[in-house]
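A single protein chain has been omitted; all remaining protein chains appear in their positions.
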Amino acid sequence: LPFEEAFVSDAAAAHTSDVAWVAAMLDVEAALVRAQSQVGLVPTDAAEAIAATCERLPRDSSLFEPSLARDGTPVISLVDAVREATPAFAKGYVHLGATTQDVIDTALMAITKRVVDGIDADLDAVIRSCARLAAQHRETPMLARTLMQPADITTFGYEAARWLDAVLAARAEIRHSASSLAVQIGGPAGTLAAMGDRGTDVTERVADELRIAAPVVPWHTNRVRVVQVASALGLTCGVMGKIGIDILLLSQREVGELAIARDETGRSSAIPDKRNPVGPVVATAAARRIGPLVGGLMACMAQEHQRSAGAWQAEWEAYNTTLRLCSVAADRIARTLASIQIDSARMRENLDRHLPSPDSSAPPSSCLFLTDRVLERAREERAI
Amino acid sequence: LPFEEAFVSDAAAAHTSDVAWVAAMLDVEAALVRAQSQVGLVPTDAAEAIAATCERLPRDSSLFEPSLARDGTPVISLVDAVREATPAFAKGYVHLGATTQDVIDTALMAITKRVVDGIDADLDAVIRSCARLAAQHRETPMLARTLMQPADITTFGYEAARWLDAVLAARAEIRHSASSLAVQIGGPAGTLAAMGDRGTDVTERVADELRIAAPVVPWHTNRVRVVQVASALGLTCGVMGKIGIDILLLSQREVGELAIARDETGRSSAIPDKRNPVGPVVATAAARRIGPLVGGLMACMAQEHQRSAGAWQAEWEAYNTTLRLCSVAADRIARTLASIQIDSARMRENLDRHLPSPDSSAPPSSCLFLTDRVLERAREERAI
Amino acid sequence: LPFEEAFVSDAAAAHTSDVAWVAAMLDVEAALVRAQSQVGLVPTDAAEAIAATCERLPRDSSLFEPSLARDGTPVISLVDAVREATPAFAKGYVHLGATTQDVIDTALMAITKRVVDGIDADLDAVIRSCARLAAQHRETPMLARTLMQPADITTFGYEAARWLDAVLAARAEIRHSASSLAVQIGGPAGTLAAMGDRGTDVTERVADELRIAAPVVPWHTNRVRVVQVASALGLTCGVMGKIGIDILLLSQREVGELAIARDETGRSSAIPDKRNPVGPVVATAAARRIGPLVGGLMACMAQEHQRSAGAWQAEWEAYNTTLRLCSVAADRIARTLASIQIDSARMRENLDRHLPSPDSSAPPSSCLFLTDRVLERAREERAI
Partner (left out) sequence: LPFEEAFVSDAAAAHTSDVAWVAAMLDVEAALVRAQSQVGLVPTDAAEAIAATCERLPRDSSLFEPSLARDGTPVISLVDAVREATPAFAKGYVHLGATTQDVIDTALMAITKRVVDGIDADLDAVIRSCARLAAQHRETPMLARTLMQPADITTFGYEAARWLDAVLAARAEIRHSASSLAVQIGGPAGTLAAMGDRGTDVTERVADELRIAAPVVPWHTNRVRVVQVASALGLTCGVMGKIGIDILLLSQREVGELAIARDETGRSSAIPDKRNPVGPVVATAAARRIGPLVGGLMACMAQEHQRSAGAWQAEWEAYNTTLRLCSVAADRIARTLASIQIDSARMRENLDRHLPSPDSSAPPSSCLFLTDRVLERAREERAI
């Protein structure tokens, strides 16, 4: 889609592209046949021939497009291509005992792992920026606003510390959800029947090969993993949206308490010297978009029998998009915060103008204390 | 995204691709400058030079990608490219008095028109198939099922007529929403100020050029049109989903009352002779996906001031996807119904087995009468 | 639910309460039996006895609660209560040939009509306020802001006219959707079989009695009407949200261009003299909530066979809530705009400070012209 480049980090774009998906699906086929040869289900030379084919095939979307439109799944064309490029003696061992959903779900887990690692790194950067701002502005008084109206005095340091508190919680959720990732090998009905009594052995070896966990049993129609990850992405994106909306509001020219560094702003096609707050715009847009997608994924959990006729297929683009939206929100907020400019004088001025009470002269000591508590927690979690 | 090919009709894929979007945006720039020359704002030779450039530029995504990631909008790179390829004497007239949102929103309307025309044609095919089935099976008795349990007697003709009744209503909604399409020319703040007193003239000429209506005033932050179309697409996709779920349920082997023609089924990667009901699977998947997207678009209507910081940008991919999902649902159901096979004997058998009452011997005359009413209505609307 | 009183207008609260629902369902039973007596299916005295019972029964939720929890429908208890309170000779004619869905769907249509009429009236008030503001501030210069940053000059009158343009479109959509309302009489499988050849006669008489249209055929599993109305409510609520977010932003103390009249603000439990912009807060909250509900309703359109096992039931609370959310948004924005205070001097001041160009001295004439166009359109539609 023509606008999708705006809503993905560079890293996640690489990990979720057509090329990346073809590579991930071929990796699954290669890992599967190697695992099967390790347990004696496939001759070693056949396994090596197939794995070599998987490594050699071009990584482009022509490998899966034909069957996507025709059969509603990308895997059939891909398996056909592997079979065709494999020496005759080994052809019969390609995709042995597996099903399309094994390939797609396992590739999804591998791709998720890569994207989530990138998000984790961006959240680290966000955490470090929040901690720096909290420490630097520990005593910078600032107007607190509730329901968009002046309400009380706070400090900018404390507000940055509260961002930090939320980001720490989001990162913990991302990691919690990532701990549930597991390969999916089950065969046509998820029974592993075609591998006799070696099914769980094969699954464990595929898991080792791909450096993802093995599940207790195949999880075809148990979509808890998918929704756990998507929920954590949605929650994290929401936290980025919270930081984003605060930046947008505080950098309104009439407020003027924050300013985005020029390098991180976007241009306008109509007004040459206008600079748009593109980072928080994209982050809040991502936060607006991800909720409905996650909600849609939840509504797709009621998957019929041993493979759903619609609810599973409805996950594909939506789940990929949640990965991309969270990646771009974290990346954009990380970049924006890294160079954001704080105008303490303007904070003081707004406070004096809009909260003209004697209490507003000094920041409350509780703000300082609470700021320190969050920083201490971040240190305990080795986040800073 | 790697799975998007499964969720778009061929026609809509062509109309919503990168190439189509580049072409549509260049068409807007060309139409704008031509309109401006007609009202005397731009010299004719400059207008022709710019329009020629717009026609000559390659239709590829490299024209908009650079500014998408950097500036959060595809238009800046595109305008830069047009300027660069335009002779010096005319450069100053490129994108005159316009803004990014003018280009994107107007291109969106043009693309919507094309996709909606395709959907309308597919709905015509669905309507004809439903009408044919209603007429052919006017007296075919069938088990009515409520809450998934046997309930009463009906006829298959009447059930096809009820599908038809819903499709007629959906098509009317699609057409109603399409009647609201209008170009968007407003300039940076939607005031048309840069065109002096010729703004509405220019808008009307752009509208003529692109064969879309002109609005009363620019509609930058009035997203009624976008949500009207998306709602009609969602509603139509829901009607396709209704037909899809009925086909899926009635073609369960244990029920066996319908069967999808072999050419319209999909293959399995694991079971060579299994045939999957890929049409209704894709249609019901589309119906599951579109609701959250439309809901998300509604939640984006509260766009701040004269251009939103996030809510507008959040529309882009979501709206495009609603076009694509509705297109594939209509296309798939049209293809599935065109060759669906009805097993009247099995309908009779299920009825006798699961509703063993004396009433079940003949279809109620009301079914026949109601079937005729729908067919008559379809004829009145010249739909069949 | 404890918070629901905040999210409904007084009028819609009365029309969607337990009492109103009981009354509406009893009205359907009374209208049905009267219609059946008119066509000769029920003796007149029996019909009158049943109708009298329906009028006499207490309007409280104890009439439907027992079967809601047990049977998943409110109608069974209600019909039992009617039968019990009806003289023996007439008992057999209660709910004759009807089904639970007939009662619920027809009551829903009647309730929708009442709520929508109230919304229409509130939109009228919004339209008049917008028109008044547009006329009064036709030449009041104001800073236009895009992506939350100063962008250009506009007039407040033009911005009010653009609100007006959107509200006119929303009202037209509400009316368009209301024109699709129709009673639902179909019997257990939607075939009208139990009424022999008098089914459509009965339906038309029920429609007359309840002053709603009669449909071509029963529409049990054709949910187009439900989604049409919900979509129009969502769209309208979104337009209220647009006005609400603009008011919230412009009445930030740091901007200070608008102020909500004291009577329309809410108090704070913590800060005695703080006044909260409760009208736009509630309207924007409603706009945030309604999208997902409408999206959910769309996803419920794929209803199985002749009555869905879940998708229909999932509509009930969600649809009622869409009625209530739109009602409160329209009511709150109507009340807020009726007494809103405009600070033209502050508009001038913000413009001079944040857009210090020579162009900013006078409002562009195009703003005046475009304002007039919208006012003219409103007059043509007899909206003002």
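A, B and C are the chain letters, set down in written order, and residue numbers restart from 1 in every chain.
The rule we apply is simple: a residue touches a chain if its C-beta (ideal position, glycine included) is under 8 Å from a C-beta of that chain, and two chains touch if they have at least 3 such contacts.
Since the model is a prediction, treat every value here as computed from it, not as a measurement.
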Out of C:67, C:129, C:177 or C:236, the sole contact with the unshown chain comes from C:67
Across A:2, A:244, A:266 or A:279, the one contacting the chain not displayed is A:244
Contacting the left-out chain: of B:149, B:179 or B:341, that is B:149
Answer key for A:95, A:145, A:267 or A:332 versus the chain not shown reads A:145
Out of A:14, A:298 or A:338, only one touches the absent chain, namely A:298
Touch rule applied to chain C and the missing chain gives residues 1-7, 10, 16-18, 21-22, 61, 64-65, 67-76, 79, 95, 98-100, 103, 187-188, 244, 248, 266-271, 276-278, 280-289, 291-293, 295-296, 299-300, 309-311, 313-314, 316-318, 320-321
Even though one chain is not shown, chain B touches it at residues 145-152, 248-249, 251-255, 268, 271, 274-277, 281, 291-292, 295-296, 299, 350, 354
Per the touch rule stated above, chain A touches the missing chain via residues 144-148, 151-154, 158-159, 161-162, 165-166, 169-170, 173, 176, 180, 187-193, 195-197, 199-200, 216-219, 221-225, 227-228, 231, 234-235, 237-239, 241-242, 244-246, 249, 284, 287-288, 290-309, 364-367, 369-370, 373-374, 377
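Note that only the chains that are shown with their structure count from here on.
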Averaging C-alpha coordinates per chain, one finds the centres of chain B and chain C separated by a number of Å equal to 26
Cα centre of chain A to Cα centre of chain C, whole Å, reads 38
For chain C, residue numbers touching 2 or more other chains are 145-148, 151-152, 249, 291-292, 295-296, 299
